[in-house]
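Data first, discussion second: the structure below is written as structure tokens.
One chain of protein is taken out of this complex; the other chains stay put.
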């Protein structure tokens, strides 16, 4: 069974590659998608558009261009994995989770036990909570068997 | 014109009361709603339900009970104000913003300039960004005139 | 805060009255709705309509008339309580739960611990599991405070 | 004409294989899907995820992982067949039927005459009632001709 | 329990008044709505609008003005009664039934036994078939009790 | 550009074949779908299912089996052509038109000038009115160029 | 019958007041809503929000604040009247019409004959075309009788 899985959140570790490698090793028929994960490129996504600006409006322009991609890919996916790392605010990951919840799109979270309490609303609407990429791959194996 | 406004996010300062006082002072016909904002009560919302548990499942039980209220009130509202303070992760606020975005429910954010960059995806889908409760009241005056 | 709560399922015990009494005692502003709970009347709901028949078609006619009421009331409600008793198949209760799940309508279940395993899919999409009507009233108090 | 048919319910008899053989014998272009039908695997679907637990939470974890698959497959299908056998509670089958009804997804039921009365609400929203897998195959032949 | 019931179809007999009288006699809290039932006024609903025209475009103009009312009232109703008399094509009644079916809005039909066969698709998606206005009133009594 | 066109209505003339031949002659990339158009087979679509019956319930059983096909094909189509001939009630065609209107699915009608007035509500929600199959083919050529 | 009517478009003539006076004179139970129609206030709707800016971003900020009001009021209305005057681009009026069309919200247009051709797509999805406010009032009388 083929599946499309959107990988949302943290861009500073290689969790996406771990999941993709695990799925490939298991021979799963899964298409993985995600936002553009190059931080600088993502911040600059709207820089070629006018009006030139810094701060709020620069972020605004770039985030909307990024949303063209992320919104479409989330809506096309069968499952979303939302990753929260140890650093940074990662509000975009929680935003994606809320977006999925309202659409009725299934998602699982991937985060350490330390942040269970602040993520309780995000986890409450999730279909599962993983602490390792191996657990995510295990879920993918199971649901697409 | 009457309006229903859901106040999402930070529960450690009195921003909700400031907005409500401002709206009352301006004679606006607005019903304000929100999650249960008593932190301890909110954490314990599911404690009377079985099975007794600590950690993840305690949070899970309570968050789902809270979601009965928050989901309903967000869907009933005409506008959501999403507040990010200076402390804590506040992923539930970002989750609510994503939920609104997917529903097409208008929301504005309320946060300081320091956190513009990490909130760029949340602000990109918002109808406005406020830095003070006075600005929120000003918007409410304008849109309900 | 006012709420509309649909009470689905078992019709052979007085669980509905217990919840209604509890909510009244607590001074809650809740409108309770339900299917017609008179078993014989419910089975005969379509008997005045043609063609006269027994067995499958009699049940079919009556169930559709009942569904005019139940479908409308479920969609109008803010919360559904789905009750499974100790006897009978109660497939209509599980049907209502699935109906709620697909609509994104929050529901809680009310059943004894003995039937946790066969109800696992129904509980998985619920916002909470209660074993007593007091627990249901407690939830209603909390979410409508 | 190609069709996707989700087979919901009973996992203790070989009704799925009978339908699949019948469709193959008739040369129909049908993709059959279903939940994971290995009972033990299904009960254990969430066991590799934390926190370790028994009873309610074990069921909860596993059912949500299963729902990632079942929800997606039901929504992708053109027709659902909901099977009720002679044993067990089978509330998940009735849940799936309610889920289909709310989505407007056509389904037929497959069950013996003995349980017509308790299934009346489930049958009332169905497009047909079958008592044998041959009848299901006959429907598939007809609607995909 | 209050209900809103849209009465669709035949305008040449007093079936609407019969149902309204029956509901009033039974003390039911029902709001009845319908299209404008004055045939000439309905045909002329767009005549004051340009461009002046006869035949197809005259009908087109008027039907669209009528649809402003009928579409809104059907969507606001809890139940639709679709009446087919002995004369005329009454395609608008069948159109309303199809409209309800796609919206998931419950409807019952009201027609004599003579036209059961040509109405089989319309009846297949209905919640009941009545042959007299008394039967309709009986349903209203039952579902709003 | 490829298109899927559902052909609804009259089954006693060869209008479907005329449109299909015209589209083929023009080299259009169109998939045509329709209900089962063998009248006797359509009336008997549910005869192999219990309970055996005549009249209303026979029609009911068969119409629901037919609806599995028609509902799915209408929802999958890009355009629906609704044909009204000179004979019979053809309420199913008007029902399909109403179904399309509520879904926002574009449809054109195909009927003679004699029945413009009784079809005014059906035509009011249509994207065009054709009096010949050549006109339908012309539309298909134009919209898929 | 009560109705809510949103008046979209031109803000430089008193067409809104004419319609409101006409409806009042006819004793109609209609609530009229609209965007803020004070041009300068509308352009300045976001000026109290940061960051201070001119040109594109000033317009952007203000338009989003205005959209909180207009989007909500359009969705709450039963009918929208879209007015195109003789001057200015009035793209916002055409935007509102497209918004209504996608929502399935009925609207009528109000414009002179001179601009029929450039407005053909807007008129094609409308329920009627008026050239005077009297014609609008006539429609309101008819549909709410």
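First chain written, first letter: the chains are A, B, C, D, E, F and G, and each begins at residue 1.
Just so we're on the same page, a residue touches a chain if its C-beta (ideal position, glycine included) is under 8 Å from a C-beta of that chain, and two chains touch if they have at least 3 such contacts.
Just so you know, these numbers come straight off a predicted model, no measurement behind them.
For the options F:18, F:75 or F:138, the residue in contact with the chain missing from this view is F:138.
What subunit E contributes to its contact with the hidden chain is residues 50-51, 53, 55-57.
Touching residues on subunit F toward the chain that is not drawn are 1, 3, 78-79, 106, 108, 113, 127-131, 135, 138-139, 142-145. Although one chain is not shown, part of subunit A still touches it, namely residues 33, 36, 41, 45-46, 48-50, 61, 64-69, 71-72.
The criterion applied here is as follows: only the chains that are shown with their structure count from here on.
With angles rounded to a multiple of 5, the C-alpha fit of subunit B against subunit G returns 90 degrees of rotation. Distance between chain centres (mean CA atoms), subunit C to subunit D: 23 Å.
Residue positions 64, 66-67, 113, 129 of subunit E each touch two or more of the other chains.
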